[in-house]
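Only one protein chain is missing from this complex, and each of the others stays in its spot.
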Amino acid sequence: MSRRFLALALILTLAAAAQSKPRARDLGVPFDGTPGPNNAITDVKGVEVGHTTLISGEGKLVVGKGPVRTGVTAIHPRGKASNDAVFAAWFTLNGNGEMTGTTWVEDSGFLNGPVMITNTHSVGVVRDAVIAWKVKHGGPDMEGYFWSLPVVAETWDGYLNDINGFHVRPEDAFHALDIAHTGAVEEGNVGGGTGMICNEFKGGIGTSSRVLDAKAGGYTVGVLVQCNYGARDQLRIAGINVGREIPEHTVFKEDIGSIIVIVATDAPLIPTQLKRIARKVSLGLGRNGSYSGDGSGDIFLAFSTANPGAVGPKSPHQLAMLPNDSLNPIFLATVQATEEAVINAMIAAETMKGVNDHEVIALPHDKLREVLKNHNRLAK
Amino acid sequence: MSRRFLALALILTLAAAAQSKPRARDLGVPFDGTPGPNNAITDVKGVEVGHTTLISGEGKLVVGKGPVRTGVTAIHPRGKASNDAVFAAWFTLNGNGEMTGTTWVEDSGFLNGPVMITNTHSVGVVRDAVIAWKVKHGGPDMEGYFWSLPVVAETWDGYLNDINGFHVRPEDAFHALDIAHTGAVEEGNVGGGTGMICNEFKGGIGTSSRVLDAKAGGYTVGVLVQCNYGARDQLRIAGINVGREIPEHTVFKEDIGSIIVIVATDAPLIPTQLKRIARKVSLGLGRNGSYSGDGSGDIFLAFSTANPGAVGPKSPHQLAMLPNDSLNPIFLATVQATEEAVINAMIAAETMKGVNDHEVIALPHDKLREVLKNHNRLAK
Amino acid sequence: MSRRFLALALILTLAAAAQSKPRARDLGVPFDGTPGPNNAITDVKGVEVGHTTLISGEGKLVVGKGPVRTGVTAIHPRGKASNDAVFAAWFTLNGNGEMTGTTWVEDSGFLNGPVMITNTHSVGVVRDAVIAWKVKHGGPDMEGYFWSLPVVAETWDGYLNDINGFHVRPEDAFHALDIAHTGAVEEGNVGGGTGMICNEFKGGIGTSSRVLDAKAGGYTVGVLVQCNYGARDQLRIAGINVGREIPEHTVFKEDIGSIIVIVATDAPLIPTQLKRIARKVSLGLGRNGSYSGDGSGDIFLAFSTANPGAVGPKSPHQLAMLPNDSLNPIFLATVQATEEAVINAMIAAETMKGVNDHEVIALPHDKLREVLKNHNRLAK
Partner (left out) sequence: MSRRFLALALILTLAAAAQSKPRARDLGVPFDGTPGPNNAITDVKGVEVGHTTLISGEGKLVVGKGPVRTGVTAIHPRGKASNDAVFAAWFTLNGNGEMTGTTWVEDSGFLNGPVMITNTHSVGVVRDAVIAWKVKHGGPDMEGYFWSLPVVAETWDGYLNDINGFHVRPEDAFHALDIAHTGAVEEGNVGGGTGMICNEFKGGIGTSSRVLDAKAGGYTVGVLVQCNYGARDQLRIAGINVGREIPEHTVFKEDIGSIIVIVATDAPLIPTQLKRIARKVSLGLGRNGSYSGDGSGDIFLAFSTANPGAVGPKSPHQLAMLPNDSLNPIFLATVQATEEAVINAMIAAETMKGVNDHEVIALPHDKLREVLKNHNRLAK
């Protein structure tokens, strides 16, 4: 029980910290495009994000005891109170990972319920917990069925976390689902991202958004990443090989991590179009230098909050759709917001010590500015 | 020139014949569901079908001279006068074949222009001919682009036809496009199906349709096949192993053919749903005993004529969509119409002699009735 | 605790019963091809199958109390002692279901560990249990990684089982993994199939196999299904519309179930080829009358036990591959064994009463024989 209170206390502390912590733009990293008010996935109206962060213990690994550096992140596309599905699609750049529920997303074109992100060995418990949470919150879904196929993704945190201790419990998933909120999103060492490593710096949760100009429809595109991929020597920030100029304290010898990317938009897109959006995420990762290594689970999901009620009821209904040849600004926004969300994750994350005193350093803000300045790439 | 006149004369003759030839139902082959007035893909309003049939020469093969047993079939989803796209999707059960244009069908969700079917070695000439035909008929397409990516499919007729003689010419494609019509569709040894072989009987073009009852929306599902697949000993008609009970005059030792299946509907479906329709075609072929051999190009395309104007112009527009849980009657209709269209192709086709006096016999109607009767499967 | 003993007792009883129960062939249902000694997936050398069957309580549903009619089935491709992966691929005919782990199967071409099948709401617990079981049984997998992405599939048993009671526990998964064995496979109301319904008869687990003749390589193809799909009026057995001639005690109004199909072979196939095998499963279901309804999770996985060690270690190694144009006998065997495994599931399953006294009848053997006889389709 006290474990839960600790988690809550940490969250509140981190949430407070989130207000004051600088983000990539604050440090002068240059990005294209116009972000929304929170520069977060929650800039897409209705989207709520909640984190359960589990941090306890230190020192030597005792499986089942800790140290624990993990958590769960929940994303409600239409808010926790809604039982309505959203059009969705997914794409895999490199498949060494898991995102449950995607077979039905692919075939139905809908995402029905929240998206959850956690560690690799806790996907199952979180998945069944989502069903239990749905059962607890009332009747069958809008499709009239009494079952569900939750979407739960993961990346691997075993370098810092006692991953084989299976510390995530159903209540941790409930908690993330229950406290999810609109507004600013906590980044870095929180939720599913707690124990993650990105380009051999401390990684975790990052987010960003873009608002299209009125001519392009004024739509918002928001991206949230759980960032756990990358080799230091490949890291590019604003096009500069920052990783090579900050070579200290590397962790791995090659790219063995993963990245989960969730793209939200209020643009009225059908699943065929959302699949294209999901695929463009790759280009944002390309800008940051990823080569998407064999051990990486690079799995992306895109959804549109437009067209409420599209999933049912049983008769043809009207929906809105943007023509394909209006998609370019959305494609570009997706690439830009992905590029920035990854950098935001590293900027927000703080140095962490985990199992067996493994330590992963945060990307040093001053050095980053210095490198960018040397290349005339500092925005301010 | 006279070759063309001959082709035209043949078409007129065949068209006349089409009126009087029995179809599978006329022979008492039992099928489920209710067909439309023509029991053809043209029961879907707007759909037009045209065949150019090329038959000339006989005896020994002289490459470039003949004998010629081939042709082109054209299907206009909204009629030849329309420049509007339809929602579409495709699926491959076995990929030893070609259907050009599918990369953009897949990614855009639209089919823009006609569907053409011809022999394997004439896909290219027909493809470029469709562009030439579009150029001739006016400006850029509704998407505002000045190029196009025609959909052209094929099966292989080299057992009867001088396929390496490349006898299909651009004018043959123009002709099929120009004479396409609504109403009854010629079946058997016509158009792209002229030289085809199905379950080692003479095959070719076949078609069928289903009309849903009012409760299911009253929609029509139409199927057209160019049928060139199958091993005799696997052929099932109405569930009965007819092929084994009519073992005479087989042609091949294994399933080396192909089948192209086009599904049309006026139900308001989005591409995600049409992809599911295309996939269900497999189940209709399963009913007829197919095992989809390695040499087979079993490629299916489904389109919906609902939602005119969905492709453009540049602003969000309204469209209609059937909920996923209303799709069952359409799935079932697809399976049923596929099952029947294949049998119709064999029933309509007539014994043909081609290159080097290769002969492929028609499915003997009387024997078929006899076999079905022996199994209490004759409808009348 | 006693619950577990009960389960075990049931299994032993059922296993004994399995010896004496007739299978479809024993009843004179005609099938093509030559089955292996067990006519089961275990005819592929190395494959082991284990079931945990959970049956307890009766009468009114009290969520969390029961009645319980569910279980877990485990399939070890190379036996439980092996830590070696197999080449594998998967395919979805209709996606309203879950099979975890498929993203990495798709991208790596390997299945690493067992295949598990359970009910829809217990996929998570079984998934994490497989990881725990692996952790308990020793070091990292052959790829050198310390994580895993288990393959767990499901169908929905909520008509007979207290599915929202989450009765499957990690120990149930361990048990199925531990007791898995070669030889005859229990069919019907066992393992994951315990509470399943097939064509509105009692369904569950079914299996079948084919042995190719020496000319085709002498390979074995084995199929195991968890059969929960189908509408009574579509059911075809041996091509005959048996469902319509046995119309009593139907359950649903449309096809809302699912089917999981696992195909094993010792033929040396690479993943590209196994994907084709998985796709051909559809044709076997087509023979049995499936139209793969919207609510169906029709998900198929195929693996090859040839090429041990193909997954590693780190240097190019030699493997065997069958040419594509030798695949026809394997395609056909897959279609045939799928057709038979589904019928075997229904023949083996017994009438079951579950939650709220819902009853689903077994396919009556005598009536089946009578119908087939009326159509001259009885083999003996």
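Going in written order, the chains are labelled A, B and C, and every chain counts its residues from 1.
What we mean here is this: contacts are C-beta pairs under 8 Å (C-beta built on N, C-alpha and C of every residue); 3 or more make two chains touch, one makes a residue touch a chain.
Quick caveat, the model's predicted, so the values are computed rather than measured.
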item	value
Identified contact with the non-displayed chain, of B:Val123, B:Ala176 or B:Ala306	B:Val123
Contact with the hidden chain (one of A:Thr265, A:Asn324 or A:Asn344)	A:Asn324
Chain not shown: contacting residue from A:Gln318, A:Asn356 or A:Asn374	A:Asn374
Candidate in contact with the missing chain, chosen from A:Gly46, A:Gly79, A:Pro170 or A:Gly239	A:Gly239
Sites on subunit B contacted by the missing partner chain, in the whole complex	63, 92, 94-104, 106-108, 120-129, 131-132, 135, 145-147, 149, 152, 156, 158, 163-164, 166, 256, 295, 297, 299
Where the unshown chain meets subunit A, residue by residue	93-94, 234, 236, 238-241, 254-255, 276, 279-280, 282-287, 289-295, 324-325, 327-328, 331-332, 334-335, 374-377
Where the missing chain touches subunit C, by residue	107-110, 143-144, 217, 268, 270-273, 276, 310-326
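In this section, only the chains that are shown with their structure count from here on.
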item	value
Mean-CA-position distance for subunit B and subunit A (Å)	46
Multi-chain contact residues (two or more partners), subunit B	276, 324-326
